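Only a single protein chain was left out; the remaining protein chains are all shown in position.
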Amino acid sequence: MSLFWLFLIILAIALVGYVLGRARALSSAGGERSALHSLPSYYGANVAMKAAVPAFLLLVIWLLAQPFYVNSEVSGLIPDTEIAEGSSRDLVLAEVRRAARGLENAVRSGAMTEEFASNARADISDVTTRLKEAGQIVTSEISQPILIAAQRYRSLSSIGNFYMSIAVILIAIGGALWGLRETKAEFRARNTVELGMRAILVGAASIAILTTIGIVLSLVFNTAEFFRIYPASDFFFGLTWAPSFSGRGGTSELGIIPLLWGTFYISFVALAVAVPIGLFAAIYLAEYASSRVRSTAKPLLEILAGIPTIVYGLFALLTVGPLLVSVFGDNGIGIMKAGTSVMTAGLVMGVMLIPFVSSLSDDIINAVPQAMRDGSYGLGATKSETVKQVILPAALPGIVGAVLLAASRAIGETMIVVLGAGAAARLSLNPFEAMTTVTAKIVSQLTGDADFASPVALVAFALGMTLFVVTLGLNIVALYIVRKYREQYD
Amino acid sequence: MSDTTITPDTPAAPSSPKREFRSLYAIDDLTRKRNAAERRFKAYGIGAILIGLFFLAVLAYSIIKEGIPAFTRTIVEVEFALTQEQFDAAEKELFKTKAYENFFIGALKTQLDESGMDVPFDEAAIERLVGKTGGTIREFFKSNPDQLGKPVEFELAASSRVDGYRNGRVTRETITDSRFLQKSDLDIVDALVEAEVIKTVFNWNFITGADSGVDNPGGAGIGASVVGSFFMMLVVLALSLPIGVAASIYLEEFAPQNRFTDLIEVNISNLAAVPSIVFGILGLAVFIQFMHLPQSAPLVGGLVLTLMTLPTIIISTRASLKAVPPSIRDAALGIGASKMQATFHHVLPLAMPGILTGTILGLAQALGETAPLLLIGMVGFVARGYPDGFIAGFTEPNSAMPAQIYTWAARADFAFYEKAWGGIIVLLVFLLTMNIIAIILRRRFERRW
Partner (left out) sequence: MNEMPKFEQATEMTESKISAKKVQVYYGDTHAIKDVDIEIQPRSVTAFIGPSGCGKSTFLRTLNRMNDTIDICRVQGSIKIDGEDIYDPKVDPVQLRAKVGMVFQKPNPFPKSIYDNVAYGPRIHGLARNKAQLDDIVSSSLQKAGLWDEVKDRLSEPGTGMSGGQQQRLCIARAIAVSPEVILMDEPCSALDPIATAKIEELIDELRANYTIVIVTHSMQQAARVSQRTAFFHLGVLVEEGSTDNIFTNPEDKRTQDYITGRFG
């Protein structure tokens, strides 16, 4: 039974429960609505809630737990000899899962009979050809133990799914009956339903915490795994980034320093573009512009913030890069070799950050009380003197916060650097040279068929961890500063 | 009133300081200097805005200029009749397709001669322009023998270099002779254009097609990844709207002031600023490594993007809930509604336009996101076809528009760049539509209390 149908069945049980509960409540009050504690629909909702919520919870838990059980069972079937040199049990298990899925699909599409698929003595080459004919992806010839494991995987999964369906449906019916038994005129259905809804609301709000926990755990575990096979000191202090994809990455040098250098260099260029332009734009919009100019220029600038970063990436790679090469390249000044460089990525990222800096600064400048301006104008100061000597000093903490937020954006930006900065990790001062960043390397280490056991893939998690810690630190400091600033004028 | 007391330091007393009179009409040097500084400062501000708008204009110009050609394609249209005898003769040849090609070139030549053109060309040139034609022709007549002897319109896709020449990507100055195209071929192209044999038509395949191999930029289309994006957005909408609204209602209406609430608030504001790629890592580790959900599936992409957009949606939803004045709540509570009823019957409907606007903008942000999708395997070349059905749309490997654009941009063949720009136009059309809907919603339902 597919999940989709199971889902519908639970919903159907809940719906029937709702109708029955509502009817029962009405009849228990002898048709007198006013004799009920709550509105009839609350009695129905109580039954529906008791039917659906526990059933769905069970369903989710079962779905999460079953693969663990099946994997550990199947893993025992694979002899160590099956695990080839340079491979790992996880990879073989993945192969088993692929084969099992292939069998499943082949049976469903009619390329194999059920008996054939579960026949333990089936001819392997025959199975392989049939799988291939059925359009299933099979990497290589399936070996006997893998086939057996795959068949076992299939049968365990289908048995598991069967029991799951039974259990979930029973729980749903049981819950509905429980709810129906409660349904009497004096039962406080509304309070119960509202308690349940409140629990759902709390659950929804807690997803933010769960997400953070998920991020931290997925980074921490994989990073720890990485540091088990690659020394942490070499990672943090290594000056060379040279992953070797051949073998198990034994000869890889995975030092983060060149990546951090590239990241900070590009971010610096981006901020050098975005902060002055964004700040001056904000000052003009807040202090000088007539409301008509403001209402056209501000949304136009903010379009820049709504454009996806992939667009900026392409802009860097195909427009800005070649343009810079034509000026600084071999035909021009001769200090730029290719279109991808720190300058390319930094400039484009700066453009992307202009509206970010300007709208944050705009808010902050507007938060400076009008009384400050009046005081200054009343003394005969010009607008620029007021801005420079009164407003900016007063708004400084807020603007620092905004710049830190922009810095955190720049450090975490991915697509622009992937396309615009180049792929070579380099420690150089020349901004026209290609360099790479932490985010770009996370993408390149984790795309493609990465083997999650090798250091060249696991290093991405350590990079991600570094990125997360740096941006989180910046954000916390920035948000703290901005909040303190807001409180000052509230 | 002459009896008023007068103290020694009366204002009229001569001891008070006497200022020299300075006329307001005379602007002194310092003021002039200060006004110049003022004008300079103002000019910096205008300059900053103009620079920003200039970048916007350059961006828009490059997108349109580079992207429009992706929506057209160049075809060679030849009316061509093959007699039964020719067919039989060709089938007897050793190199059958070669024979068909000869017939084709002959027909083309006649057509050109009729239009008064005389440009010499050989089969090699034809091959450079349209590729091997013989195979296509033979295939057609073998499967449609009844068409023999009748004139048949053949529409053959011109090579990507010819396409480039027609779009101005390749010019006579920049072209270098290669096995793909030679300078002399351009004369043939010009002659064929004159004779209306080579035409530019709208490239439906780009809108509806799927990604092609690296060697066939002409056949690449964005349709499959649009479908991928669509299924992802369904997941994001179905999850982030209810969860976001529920979380916001809790935080805005019910949450007590305690550490748990603070913890949620801090988490939300920090998650809003976590780089998107970190969400990709989360998706890879939790959904694929840990939960064994299928790789490259729009379902997983949707889950990742949901987590990513939730903070944005929660923040905007809370703002709309906050904008509903407390008097509405008091009124509902005052006639005996429970807090839950007051919220769901009165506050939420009033906040709904704002919530929807925020959600659409959140979806637009998610639609343009690329980096996390790359990590969970939704790269462009996965999008080889349309999913088989509704459920398969969620679980079968697919790509998404931005990831498809990235894949094209990362390919070595320049012809794919045009596709990437074209893809951006398609993506921006979607984003623009969503933003316009959001603006209309806001304008239509905006309420000032």
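We call the chains A and B, going by the order they appear; numbering starts again at 1 in every chain.
We take it that contacts are C-beta pairs under 8 Å (C-beta built on N, C-alpha and C of every residue); 3 or more make two chains touch, one makes a residue touch a chain.
Please read these numbers as outputs of a predicted model, since none were measured by experiment.
> Looking beyond the chains shown, say which of B:Asp28, B:Glu155 or B:Glu196 touches the absent one.
Checking each option in B:Asp28, B:Glu155 or B:Glu196, the one touching the absent chain turns out to be B:Asp28.
> Please pick, from A:Pro231, A:Pro299, A:Pro393 or A:Gly473, the residue that touches the omitted chain in the full complex.
Missing-chain contact among the listed residues: A:Pro393.
> Against the chain that's been left off, what residues of chain A make contact? List them.
Output for chain A: 290-291, 369, 371-382, 385, 389-390, 393-394.
> Considering the entire assembly, which residues of chain B contact the chain that has been omitted?
With respect to the unshown chain, the touching residues of chain B are 1-2, 4-7, 9-13, 16-17, 19, 21-25, 27-28, 30-31, 34-35.
Everything below uses one rule, namely that only the chains that are shown with their structure count from here on.
> Averaged over CA atoms, how far is the centre of chain A from the centre of chain B? Could you give it in whole Å?
Taking the mean C-alpha position of each chain, the two centres sit 20 Å apart.
> Can you list the chain A residues touching chain B in their complex?
That would be residues 2, 4, 64, 67, 97, 190, 194, 197-198, 200-209, 211-212, 214-215, 217-219, 221-222, 276-281, 283-285, 287-288, 297, 300-301, 303-304, 306-311, 313-315, 317-319, 351, 354-355, 358, 382-385, 387-388, 405, 408-409, 411-415, 418-419, 439, 442-443, 446-447, 452, 460-461, 464, 467-468, 471-472, 475-476, 479 of chain A.
> What does chain B use to touch chain A in their complex?
Contacts found on chain B: 34-35, 37-38, 40-42, 44-49, 51-53, 55-56, 58-59, 62-63, 66, 242-244, 246-247, 249-251, 254-255, 263-264, 267-271, 273-282, 284-286, 289-292, 307, 310-311, 314, 338, 340, 364-365, 367-371, 374-375, 377, 379, 391, 402, 405-406, 409-410, 417, 420-421, 424, 427-428, 431, 435.
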